[in-house]
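Only one protein chain is missing from this complex, and each of the others stays in its spot.
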Amino acid sequence: MNFLYALTHKVREAPISAGTFNLVCITMACVVAVHASHLPIWLTLLLGFALLASHWRRRHRPGKTPMWLKLPLTLGLLAGIVVWYGNLFGREPGSAFAVGLLVLKTFECETVRDVRVAVAFACFALMAALLSDQGLVVTVAVALAIVPALMSLRSLEPGQAQRTITQAALPALGLLAAAVPLALLAFLFVPRLSEPLWGAPAADTAKPGLSSSMSPGDLTELLTDDSAAMRVSFDGVAPGPDQRYFRAFVMWNFDGRRWDHGYGRRGEVAGLLPQGPVATYEITLEATHRRTLPALDVPMAAPEGARLSADRELSSNDRIDDVRRYRLSSALGYGLQADLDENTRRLGLQLPPNFDPRARALAQQWRLTFGQNDEGIARAALGLFHDGGFRYTLAPAPLGRDSIDDFLFNTHEGFCEHYASAFTFLMRAAGIPARVVTGYQGGFYNRLGQYLLVRQSNAHAWSEVWLAGRGWVRFDPTGAVRPERIAADGTSAGDGSGPWYQPAWLQAARNRWDIVNRLWAQGVTGFDALRQRSLLQPFGVREAPPSMLVTILASGICLLAAIGLGWALYRRPEGDVAQRALARLKARLERRGLASRASEAPGHYFSRAARFWPSQRKELESLGTLYNHLTYARSEPAPELARRFARMAREFRPPRVVK
Amino acid sequence: MTRVARAWSAVLRRAERRLPSLTRLRSPEALPIVLHRRRIYIVPTGFGLGFTVLLAVMVLGALNYSNNSALLLTCLVGAAAAGSMLVAFRTLDGIALTAIRAQTVVAGEDVPLTIDIAPGKRTRSSLQMDVAGRRLAFAVVSDVSVTLELALPTEQRGYMAMPRMRLFTTWPLGMFRAWSWLHPEHKVLVYPRAEAFGPPPRDPSLDADRGRPHPGDEPAALRMYRPGDPRRQIAWKLSARHEFLLVKDMEQPAPEAEWQLSWQSMHGMDNESRIARLARWVNEAHLAGYRWSLALPDRLFDVAQGDEHFHRCMTALALQP
Partner (left out) sequence: MSAPEPIRDNTFKRRLDAGIEQVNSVLLGKPRQVKLAFTCLIARGHLLLEDVPGVGKTTLAHALAATFDLDFQRIQFTSDLLPSDIIGVSVYERDGGTFRFHPGPIFTRLLLADEINRASPKTQSALLEAMAEGQATVDGVTHALPQPFFVVATQNPLDLAGTFPLPDSQLDRFMLRVSLDYPDAAAERALLSGADRRDILAQLQPTLDGAALDMLHTQSLATTVSPALLDYLQALLAATRRHPDIRVGLSPRAGLSLLAASRAWALASGRDYVLPEDIQALFVPAASHRLIPGKGAHREAIARAILAEVAVG
């Protein structure tokens, strides 16, 4: 009945050890830490405190936590989250609640089962942290947080010798390291969904980025944001700093305060006549949750999955919720829309009535002065900004109703959007078609990584003016005020008080770090269905269908499983050549009916075998003699004899005994 | 035991009878038993299954939100979990049960057993063994055998076969259970239990004239003097007639008692009662330092005393059919 007993008998679970509990607490602390960036600060602090309290409790008041303690804690957590988020459902409150419950779970971690449940859900919560940020740092942090989780599971196994924390951590790390090949294989070949199965996540917080409208002060937040907007790698030499204008939005409509892009003008794409060099490059764009794809002035054609608007803005067919990579060619010198149709001209001259009379007057005056010389008027405007006592600052004084007048004649301070806005207004008022273009300008060329890093702080606004015979010409009035803003190579927008806290080495380190980020973005987070399909291009497969991916995945898993099995089945050979040969012979003869015992001396074994198969007596006896000779008759090993024995043993064929 | 458990055990019993290869009710085998791949079984534990479901949910979520970081790390955890299966296998593979040693006990007592587990050239971090309703947990360092101690209940005299044992591990993550059945061919000798009380054997004095000549202080024979013979034993008068000294060879002094124990001396009792009574008599004689002889239906142990004699007699009684 022992058999049945063993199966039906539930072994009473012993309480978990202090070491295990510590590891569980560490795991939970890791969960809280990786979620800290999006949890409200009070919750993070409270959970940290709860974790400490739980640890203290188990140490000093062991035993079950009473219900009167657990219930209020849980209800309190629930109430706090509902009050803070106004809701329990949705990604943010949901993950906050899950993390809170996990921490509270430590109050009732008493059995093996409790720990396993807690650790499994901790893994889940760790992955959930990546939903809000899948950058390299967070990913590595989560990967490291898996280690204490695995250590907790390992520490549950009974019968182990005591280990220090390092002794326990190394095998867990080793297990993870050994899992890397399979993980990479699965990562590369698990077919990505081209369409989400259920509702795509709504961006909870609008990420700062270029928007399709512009009013004074809008960009301030952006210009101080040093996070990467995109990375550009050029085929060949990168264009000079004064040519690094990436257009995103072209804005026509002005209501006196706000420039608006509308939804992009459809219709015939403005004609482009390249003049001079063409840059071919690839952009890796961070997620913007918009459709617009910035492109170096001026893109020649739309990449796959995107289209050109009438004003040669690029917009993707779907929203960019992940890192997006696209290849483009742009004409660095160009003639854009040499012929302006009437509709467009009217749009390019449109101004809100009854705004900014002084600016209009100034423009009229310039028109009188310069006559038909449109370019002269534009130069006069630039000259005004250059010599008129204008100052570049990211914290300008607020502007009144007539914002252009206020800026031109009173405050004299502002940044790119003020200048671009005022310049465009002046041009239109002088009867020259003009428009505002926003996008990015400049960027840091990372020589190590051979790419141009464009940060959010490189956001910029400039003007385009239509000049007869030349088409749309780019004018950057900000450059008139602050030329280094345009020419600068690496420094960001910031006002004059810049770089004392950003010494050169820090910059260099940041730039190196950015390469890593870029690789991460390109290789991991940007690895989407599209890139997965082109994964096999080096092998001549233009587009790998999911079925092929699955086939490769399956065969790869089989291959890795075979390697793993080989490792698992491998036993270090015991003994020397002769001993192994003897062991093999014994195993073979055992299948033919001659049992063997480990405690039997080889000589006895061979005599017994000789009695078992009298017809082979001679061979068996000489095998025995040889074995004894080489193993026992000499103090030094005898490789020659051992090989001879191994050969003879291999060649020995016991007769088939019919019994 | 609930009804479900009873039904389940009936199914298992049937399966053991019908499908021994499946339930792995291996017939007893000689030591050492070395575990190898054909006899190690692995299945996921309940926790392993639950964790797999959780991983599947995580993969699906990561794919749905096209969150590649989460996908990568989920794959990593999944691969580690899958790899733990191989680790579990390796924890058992090559391990050997090399020896079982049992002390000799009387039926009804627990017999202390030691089981030697040899790890080979590999350290095994966590092993468990189910034997006779008990579970032992232990670890083995490479090349160092570990000795497990346990006690098995005994019920009857004679050879007791070893119960089937299950050696298993859930190392390292508790997601897979690898196990192997061990059924060593090892018999433990259990002495018969002596009856609690009963009559003494027949008074030895009544048997004084039976058996071999009773030793006494009378000279039994004359022999040549050997150095070391006490002077008072020298037969001076007789020696005078020879060229050498003669010594009166004294028989050993009579022991206090000598019991002739016989199977036939008891009438109207069944075999087990006879064995129990003889066992009691042998015990008493041994403890009291008497000499005794034991006559069984098939063999006779001549008059003797001491541990050796005791063990021989008890073994014969234990194995009496």
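Note that the chains take the letters A and B in the order they are written out, and that residue 1 is the start of every chain.
Here, contacts are C-beta pairs under 8 Å (C-beta built on N, C-alpha and C of every residue); 3 or more make two chains touch, one makes a residue touch a chain.
The structure presented is a predicted model; accordingly, all values stated were derived computationally and were not measured.
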| item | value |
| --- | --- |
| Residue, one of B:155, B:270 or B:308, that touches the chain absent here | B:308 |
| Residue among A:72, A:271, A:371 or A:575 that touches the chain left out of view | A:575 |
| Options B:52, B:98 or B:123, residue touching the unrepresented chain | B:98 |
| Contact residue for the chain not shown (choose from B:230, B:268 or B:321) | B:230 |
| Absent chain, residues of chain B that touch it | 31-32, 98-99, 101, 103-104, 112, 114, 116, 145, 147, 149, 226-230, 252-253, 255, 289, 291, 304-309, 311 |
| Contacts of chain A with the absent chain, listed as residue ranges | 575, 579, 597-604, 628, 631-635 |
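As a working rule, only the chains that are shown with their structure count from here on.
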| item | value |
| --- | --- |
| Length of the line joining the C-alpha centres of chain A and chain B, rounded to whole Å | 63 |
| Chain B partner contacts - residues on chain A that touch it in the complex | 2-9, 11, 112-113, 116, 120-121, 123-124, 126-128, 130-131, 134-135, 138-139, 142-143, 146, 150, 153-154, 156-161, 171, 175-176, 178-184, 186-187, 190, 192-193, 196-198, 200-201, 321-322, 524-529, 564-565, 567-569, 571-572, 574, 595, 597-598 |
| Residues on chain B engaged by chain A in the complex (per definition of touch) | 1, 5, 8-9, 12-13, 16, 23, 25, 30-32, 37, 47, 50-51, 54, 57-80, 82-84, 86-87, 89-90, 93-94, 98, 120-122, 125-128, 130-133, 135-139, 141, 163-164, 166, 169-175 |
